[in-house]
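All protein chains but one are shown in place.
Note that the chains take the letters A and B in the order they are written out, and that residue 1 is the start of every chain.
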Amino acid sequence: MSSKLTRSNRAGWLFALPGFSLLFLFIIVPFFFAFWLSLTNQRLVSPNPTEFVGLKNYADLLSVSVLTLEPERDEAGEIRRDDDGAIAYPRVRSITRSDEFPQYRGMREWFRWHWGDKAKVVIASDVVFMKALVNTLTFALFIVPLQGGGALLLALLINQKLRGINAFRTIYFMPVVISIVVISLLWRFIYSGNEGLLNNILEALTFGAFTPVDWLGSTDTALGSIIAMSAWQAVGFHMVIWLAGLQTISPTLYEAAAIEGASKWQTFRYVTWPGLRNTAVLVLIVITMQSFAVFAQIDVMTNGGPLDSTQTLVFQTVERGYGKQDISGGATISVILFLMVLMISAVQAFLTRERN
Amino acid sequence: MALVTSDNRGLRLAARYATLILVALIFLFPLVFMVVSSLKPDQQLLADTSSIRAFLPVGDISLDNYYKAFDRAPIGLFMMNSVGITIVTVVLSILLCSLAAFSFVFLDWSGRGVLLSVIVATLIIPFETIAVPLLLFVSKLPWIGWEGLEFGWLNTYRVQVIPWIVDALTIFLFVQFFKDLPRELIEAARVEGASWFTVYRRIVMPLSGPVLATAAILKSLKMYNEQYLWPLIVVQDEAHRPVMVGLGYFFQLQIAWGEVMAYLTLISVPVIAFYLVMQRAFISSIASTGVKG
């Protein structure tokens, strides 16, 4: 690689510099400023002077503790049970709001599990952030295979020589050209609980056997609905990237495979897929990054609800930084997000490294 | 394969088309809903959402919503702004990003590995998180214009263009595709004494039709469709507003859904047209470059 022919410090810097300096000025510098904000108590709107607070913002987001609750007992020492026979425990607020336990002040229950007749309760200083974190990871986990795989299938489907294939290519790409804000508005009609389009279509397809679902209004379906819509919208985007990758594979390789009598699967496995390696890395990384930045869908469709089931990190960044004027809190979330995704992409880079 | 009869082939063909059409329906139905709704008065539009009529131009069909939409907002102005901003940004973006990517893939220079990692890392930074710092920054930036040196970029086109020219995704896109280009061609050209810029212009760019088209399409979508928060905070005068900010004009307390649909349909037209043009360019470029690798 580093032959004399390609070694060129001057030309290298010269070519990369214009692009890099713009990126440096307009993304990297502001990001460092955001990082600095996360170490202060800066508000968006305030006449008060800004103070350096160290890692307080990080602690406010990330503090977690575990409480052990003993069952409530009546005078005879018997465990009290409610009408359903479930063990009655003291309320978490009797601890978190008590002056006896100042260390738990302001913390809330995140989730709990049972250990014998005791209950272990995980309390967090910022439950909404924790939920946003889990939702964001869930979103990424589902959307990467759904979108990446779906896009590859579409690309293969569309990469055949058929009359009118261009029209289909255009149609599949159509949702991508429409702004995600607009798409989200349209899908609110589709997902609507009572007489929404989706419920109607499903009812018609099942001859009325389908019970209507309040897709965005139920904690069970809200995140899934948004994942499905997001995949639907962006799959055409990645189809185009896969297609461009497919176009770079030499037709002579396919001819050779045909002469060898390779099956379709073998052709895909030994000709197409290896030729898509760089594209695959690109698609994987891009989808991962985009999925961690999910915002507009949430903002238009659910505002993070119901019951925080669709909170995401970027939505929380915006909600805090702008809505609640806590710009340092918002910046802190974005720094945490940055570090997290950096780690994930380092792992991805390791897993997809060139093995030669 | 050898046993395929003509009947069988016809059946396969039909199955292929059936699949294509079915998938097409899945992608089309919300958009059909949008266009069809833009032709209906509000009451009917909302009533129709509960049946198949949502997808059919039936009932009281007219272009009224379009006329009303044009009365409500200077749509022509917004679209000109957005198209202008998009074109300028995309052209500069393709140029600067491909140059940078060329340098990362084909040239060997100290620091390129680190620099590329830094660039890829910026992919992760959601714009929302740097909006405020960036606002404070551009509000102080100098500019030499017709009236000499001035400070502050607010209420201009440049503030909507320059910060957006270079992005990690476009560079990364070029990098990944350049990696697949035949390195021998470049080395051969260098042996023959071509300058690096000649190699870039005469060899690499002509081979890059698909990725150029892809990058241009994706970048233009980003510029046209996603420019909301930024213009909102850096542009206060109507004369410089882009289409997504214009969407706000339609969300009054009583939302006129028909007009919203009309506006959405209108602003989608340039992007779809652009995609169609690029798709054609993209296919012909493949045809002309022929064999690779």
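The definition used in the following text is that a contact is a pair of C-beta atoms (placed from the backbone, for glycine too) under 8 Å apart; a residue touches a chain by one contact, two chains touch by 3 or more.
Throughout what follows, contacts and distances are computed from a predicted model.
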item	value
Listed names "GntR family transcriptional regulator", "Magnesium chelatase subunit D", "Carbohydrate ABC transporter substrate-binding protein, CUT1 family" or "Asp23/Gls24 family envelope stress response protein", with the criterion being the UniProt name of the chain not displayed	"Carbohydrate ABC transporter substrate-binding protein, CUT1 family"
Which of B:135, B:194 or B:272 contacts the chain that the document leaves out	B:135
Sole contact to the chain not displayed, among A:69, A:92, A:152 or A:281	A:92
Option touching the unshown chain, where B:57, B:111 or B:248 are the choices	B:248
For chain B, residues in touch with the removed chain	42-43, 46-47, 49, 71-73, 80-81, 84-85, 87-88, 132, 135-136, 139, 146, 152, 154, 156-157, 232-234, 236-239, 245-255, 257
Residues in chain A touching the chain absent from view	41, 43-48, 91-93, 96-97, 106, 108-109, 127, 188-189, 192-194, 196, 214, 216-217, 219, 302-308, 319, 322-326
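The definition used in the following text is that only the chains that are shown with their structure count from here on.
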item	value
Geometric centre distance via CA averages, chain B-chain A, whole Å	22
Parts of chain A lying in touch with chain B, wherever the complex brings them together	1-3, 5-9, 11-16, 18-20, 22-23, 25-31, 33-34, 37, 44, 154, 157-158, 160, 162, 165-166, 168-183, 185-187, 189-190, 192, 195-197, 200, 204, 232, 236-237, 240-241, 243-245, 247-253, 275, 278-279, 281-282, 285-286, 289, 292-293, 295, 314, 317-318, 321, 327, 330-331, 333-334, 337-338, 341-342, 345
Chain B - residues contacting chain A, complex	13, 16-17, 19-20, 23-24, 26-31, 33-34, 49-52, 54, 96-97, 99-100, 102-104, 106-112, 115, 118-126, 128-130, 132-134, 136-137, 162-169, 171-173, 176-177, 179-180, 187, 190-191, 196, 200, 210-211, 213-214, 217-218, 221, 224-226, 228, 244, 247, 260, 264, 268, 271-272, 275-276, 279, 282-283, 286, 291-293
